[in-house]
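A single protein chain has been omitted; all remaining protein chains appear in their positions.
Every chain is named by a letter (A, B, C and D) in the order it is written, and numbering of its residues begins at 1.
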Amino acid sequence: MNANDTLIPYIGVVTDIREDTPDVKTFRVNAIAPDGTVGGKVFEHMPGQCAMLSVPGVGEGMFSITSSPTNKEFMEFSIKKCGCLTTWLHAMEVGQQITLRGPYGNHFPVETDLKGKDLLFIAGGIGLAPLRSVINYVRDNRANYGDVQIIYGSRSKDDLVDYQEIINEWCNDDGITVNLTIDREQEGWDGHVGFVPNYVKELNPSLSKTVLICGPPIMIKFTLAGLKELGFTETQVYTTMELRMKCAVGKCGRCNIGDKYVCKDGPVFRFDQLDELPDEY
Amino acid sequence: MQEAIISRAKQLLADGTVNRVIGWKRGEFAYDITPAIFESPEEIDADFVYDDFTSANVSKYLVKESRKEGKILAFLKTCDTYSLNQLTKEHRVDRDNIYVVGIPSDGKLDVEKIKAKGITGITGVERNGDILTVKTIYGDETMSVADAMSNKCLSCKSKKHVTYDELIGEDGEVTDTNRFDMVEKLENMTSQERYDFWRNELSKCIRCNACRNVCPACTCENCVFNNPDSGVENKAAADSFEENMFHIIRAFHVAGRCTDCGECSRVCPQNIPLHLLNRKFIKDINSLYGEYQAGADTTSKAPLNNYTFDDCEASIVHERGVE
Amino acid sequence: MQKIGVFVCHCGTNIAATVDVKAVAEALSHESGVVISQDYQYMCSEAGQNLIKDAIRENGLTGVVVCSCSPRMHENTFRKAAAAAGLNPYLVEIANIREQCSWIHKDIATATEKAIILGRAAIAKVQLNTPLTAGESPVAKRALVIGGGIAGIQTALDIAEAGFEVDIVEKEATIGGKMAQIDKTFPTLDCAACILTPKMVEASQNEKITIHSYSEVSAVKGFIGNFTATIKKKRRFVDETKCTGCGACTEVCPMQKVPNAFNLGLNNRGAVYIPFAQAVPKVATIDPNYCLKLRKGDVNEKVCGKCAEACTAGAINYHQQDEYIEQKYGAIVVATGYNPIKLDKFDEFAYNQCADVVTSLELERLMNAAGPNGGTLLRPSDKTHPHKIVFVQCVGSRCDDSKGKPYCSKICCMYTAKHAMLIREKYPDTEVYVFYIDVRTPGKNFDEFYRRAVEQYNVHYIKGMVGKVTPKSDGKIDVQASDLLSNEQLHIDADMVVLATAIEPDKTARPLATMLTTQMDTNDFFTEAHAKLRPVESATAGIFLSGACQGPKDIPETVAQASAAASKAIGLLVKDSITCNPCVAHSNELMCNGCSACEKVCPYGAITYQDKEFRTPYRTTVMRRVASVNPAVCQGCGACTVACPSGAMDLNGFSNSQIMAEVDAICK
Amino acid sequence: MLKISIEKLNGLFKAVAEKQTLYIPADRADGASEYKKYEDGMTLSKNLNTLRSAKDFFFPQTENLADFKVEGKKIEVIDIREEAEDFVVFGVRACDARSFTILDKVFLSEPVDSYYKNRREHGTIVTMACAKPAETCFCGTFGIDPTEPEGDVSCWSDGDSIFFRPNNEKGQKFVDSVSELLEDGDTAKLDETKAQTKEIMAKLPLANLSTEAFGGDTLMEHFKSEKWAELSESCLGCGTCTFVCPTCQCYDIKDFNTGHGIKRFRCWDSCMYSDFTKMAHGNIRNSQLERFRQRFMHKLVYFPSNNNGEFGCVGCGRCLSKCPISMNIVKVMKALEVK
Partner (left out) sequence: MQVNDNKEFQPLIVAFCCNWCSYAGADLSGTNRLNYPTNVKIIRVPCSCRVNPIFILRAFQRGADGVILCGCHPGDCHYTSGNYFTRRRMTLLFSMLDFLGIERDRTRVEWVSAAEGAKFAATMNEFTEAVKKLGPNRRLEDLRCRKQ
């Protein structure tokens, strides 16, 4: 029985914890060698793929890998506190070991369909987490892609995940436009105020762009409708549905939408693919 | 009987007393009958059935149904009326939104018992007095009705409807039964024998939860076995302890509330005599705290929510005969 | 991440001699969540407490475990210390390694091992502790006293004396209760009216006291400090504010054949009446069952109306209606008193057949100067002087069958001695026999009193049972009895028989208990919160017990208890608000089935139900009946948590998960 | 064909059980049969099928996946997997035999489930042809011939003898291991038995049940069907159908803290359970209708869609006889196929 089984996890160690928003923390995870040295990644992945994190005795949970594959030093996970496991994760300290398995699922077609395209990222709240991996991948392979526009919105300024990176890095990159918005007026915010779907319509992005979208279901629904109004077709828009994943190996029987298993056939879907599936999402 | 029930159902639908009917729907074979809700006389004519195999207790469905718009007509057998009463007592049903027609039952058959005789390929069943003729693709077989009678009916505790808005047929009386015989037999075994008996039975459990989900007393919004915070949540027994625990807690939670309708044992796919656990509690309650029949009324305090100053001590368990 | 501090106390050598405290501190330092683990000579000392406080501040502790003496000893000390350092006091747990470890074990190795396990259990528990805040609830500065007998009067006077408003609700037309009917009191033989009526007057004149006579409590809602009672003032057809109590109406009333309830029906009164001369309030009342005008049904018909004509104050009002008063109270005192039992089941005593067989209370009236015979003891049947009187004790008391009461009515022995003595004093020619089972005289000067009856007044005390009382055609009464000492059968030709009738709580007590969610025993006496330590409180917070409603009592005991209940009520009323115990039950409404099991086992009536709207996953709503716990009333016993099948009920401070964590840690 | 006379069958069992664990269907006191580890004196049940299917041997109801030791912030993963011991499951019916084709497609597809694979590799399935199908049988609907069961070794009984035919290497190994007990036999009577069985098959009440209306391309049509509401209305949401089903394989993974370590185990789960899809962010199938639909859509539509038209049901009929309220795949198929 030497064969590895994906159900047997690796061990990683949390080497940095960043408090992004009141309920989102970003955890940096490094591999740990048999001799105890900490460093490097537990495994490689592609943008949009997920990993199963677990604290034995607490539970397992699927999270998208927030860091870009181009980051060779560590992996990052931006995690919102919402259940038993995430509460536990939020309470942990640097040096805590966790178990990981993965990578799971498909990924955004960064090396195929997206290559050479102008890209429009639309994210809401914690929905930035999976897109951040793609954004940084694109930034690190800048030559392979056209214009990049990022529209990101959150409830408030404090709820913008990775605000420092957005302001200090993304905004300073050539060829990247960042449009931030928050739901309601707030002191100390002189940027745009309003919901993401409306902002997208206001900004009226060029129809040449390929769209990657992630956020709360209701945001996705209205943004998609808005994009269609603007003239975008469903074949231009990608999203990810990793929230539904459970076992990650296409066997436990939960995540399917119709005959498609989110954990194997997804989590990244193009909207025209979703259109062929029953309205179960 | 079926004709009377069907015609009454259609009347009550027609005169607007109710807007739907809960009863039983015929299946593929003679015996595979499904509880169903009928909304029109056409549906009733097509599928409504009341025969030897309509043993399912439909009272539990009323938890959900009685909260819906409009009154529902429920045909309840005697044992089912006890369940409904208990649900009424615990405010789980809106009794005012249910029109209960009490219907008699002279005992339901259990196809499992027929099959246990080695009879297979069943295409039909005919009851002639005490003789049952089972038609099969391999030819007719006969057996006594008593041998095919469902266990719960063999020890029927009451032919009396304890709640109804009207009755079809005559009402009967509460009957003396032999229902505690098996409990007594087990009580008279040694502790080791009892342990072996139950280990053999409970190790069959596949934790399908059919016993819980069919039980008219188990109507919790969130069962402890589904609640990760309860400390007993589990989906399958990973150890014999968990088999024991599930059944102890299940029985304990319905102790004093279980009307002894026998559904748990009827539906158990592994034929575990689960009702014996419930009956053990009932027997204990009767002998220690005075005769009590859950569901007989809608006001009495359940024995576990009640006490007297001179109740026996728990040590009474230790003082009993054989160890 | 939890940051737990563990503090192991040596307690001098009390712990350290048998438990290796250093080893305990070391072992516990490895437990998950523990960031600091120290030992110290005396944790409860100021220095020890400072150690804890400093650790809380410096390490930002989220929980504290003190391994020390019993929590019954110093839990509060350490909670206060934690609070002083800014940690919620309920995040402190105690591992009892003294009383339950070092003091009972001798072997250091095993005792240390056990101390570590107890420490682990406390750590496991504290990980799940949640900060608790004691809630506050305001106190209405007014008391309600239900019952206007001597108990109620005394309680009301004491509370009013302390400066609080008090309402007395009395169902009869006057306050005074049973004591007002009594002739003399034992063992001093002073006149009951002489000591009671001044108190009644005092009550009526006290500005803080409002007397609602001829009234009943019809509903009580709320909880300690915050009750709302509805008082039904029954219509008496007389305007209380106008009536002067002159009695003119009672004289003109043509309907004079109403059995006089105050005299227990031994004589008659008018349909409009003042119960007795010193009644408070001294206001007339019309009995509508007898009043010729009111009995007609239509008061506008020209019938009788003599009383209205006679009333110069214009107080008679045939149109009066019941009045309902709603009032807020901080405390409620129950003083509903007692009544002699009905003797319908005791045919052997011929009470219903023979007018000369009377109860002791009737005898009180017969002998009272204000009674039907003006104080001369005459047989009710023929108004002749009785020469031979037989007293029968324990009629209906100490009964082991369902006819009577299982308990001792307590006062009968003494009042019978009193009656016997009074009769022998006043009518030396009258022979008095007392049949008794035992004579019970525990009380100051009681036994002396009884002996005086036997020795000085030659009352014939016979230990024995009266088997049958038979009225004879010659007007005498044959009393057949057995003398248990001589083992002889006796027949006494008596002129009168007096039955020491058992007493029972007033019939209004049980519905009242339901309203108040207080507990009663099987005899309908109110149950005190603790038989020894809280004898005047009911288990329901804010409801106090005064007098015989709690159990048979004589007057001095009643008054003592009345004052005690008053002081308890005052203790509550002086507070502006009460701090609630935060370790109370709470219901998870999402899981609650509304089945009422918790309500049925709650001894405090702390659980109520309401229909609440819940959202379904389909954006629709459903109404569900759910339980909610009033934290001001809940005392935190946890009975509901086990009665609840779904586990919706849990208890702060002793939650299911906390107790299970302790179990796990101990069994690890 | 190689055979053994029925009287000598117990000798064969004994010989097999000496070398490896042998499971055979045995009768229980209540008249039902279940797989039991063979011990001397046990006899083969005459029942058509066991209460629980043979899936249990390869995908047990609970199994330990891994252990963990947690100390402070450190975690140690303990791989508790061991090479399984060889075992034989005897008397598997044709329907159950087919279930392994289905389970293999789930567990042996990437990423391969090593726990299942391990047992699959070490388990020999000896099947037994049916002679007396029950009214609940409808394996024929799914193209299964009960007289030609699959498996590593196929067996037939003609009433006097049991015939053996190895179907693969593993089967051959099994037959070889008992070859001295077997003898060559004439199959004339057996052929007659098979023919009789086939006749009966044609007369079964469910013989005409067809899968024609189902399969991957019927997804939207059936998903949107209005009949689900009525079909699911009396479903109790118990797991009986899924747990007696030889092809149901949904599972859950949970951790159990023993007090001295964490055991991660896998257990069967049921898509019929209300909390099956309940996750931290909510439940994706909130109503029994959705859950009920999922189960049958999976068997009749989703599975064939992903597996070249192979259906996720083998027609063993267990759910027909075990559902507490007698709602089952046959009723669902009959309701849905009516346009």
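The rule we apply is simple: contacts are C-beta pairs under 8 Å (C-beta built on N, C-alpha and C of every residue); 3 or more make two chains touch, one makes a residue touch a chain.
Since we're looking at a predicted model, the values are computed, not measured.
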Which shown chains does the chain we cannot see touch?
B, C, D
Decide which residue listed in C:Gly48, C:Pro71 or C:Gly464 touches the omitted chain of the complex.
C:Pro71
For the full complex, which residue in B:Glu126, B:Asp140, B:Asp171 or B:Asp196 touches the chain that was left out?
B:Asp196
Touch rule applied to subunit C and the missing chain gives residues 70-73, 96, 98-101, 103-107, 110-111, 113-114, 117-118, 121, 519, 527, 529-531, 539, 583, 601, 603, 635-639, 641-643, 651, 653-654, 656, 659-660, 662-664, 666-668
Which residue numbers on subunit B touch the omitted chain?
183, 186-187, 191-199, 224, 230-232, 238-242, 244-245, 248-249, 251-252, 255, 277, 280-281, 284-285, 288-289, 303-309, 311-318, 320, 323
Footprint left on subunit D by the chain that the document does not show
256, 258-260, 263
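As a convention for this text, only the chains that are shown with their structure count from here on.
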Expressed in whole Å, how far the mean CA point of subunit C lies from that of subunit D is 68
Overlap residues in subunit B, where contacts from two or more other chains coincide
none
Residues of subunit C touching subunit B in the complex:
522, 590-597, 600-601, 609, 622-625, 643, 645-648, 656-657, 660
Contacting residues of subunit B [partner subunit C, same complex]:
67, 90-92, 219-224, 227, 229-231, 253-254, 301-302, 304-306, 309
Subunit B to subunit D touching residues, read off their complex
27-29, 31-37, 56, 61, 111-112, 115-118, 120-123, 136-138, 204, 206-210, 212-214, 226, 234-238, 263, 266-267, 269-271
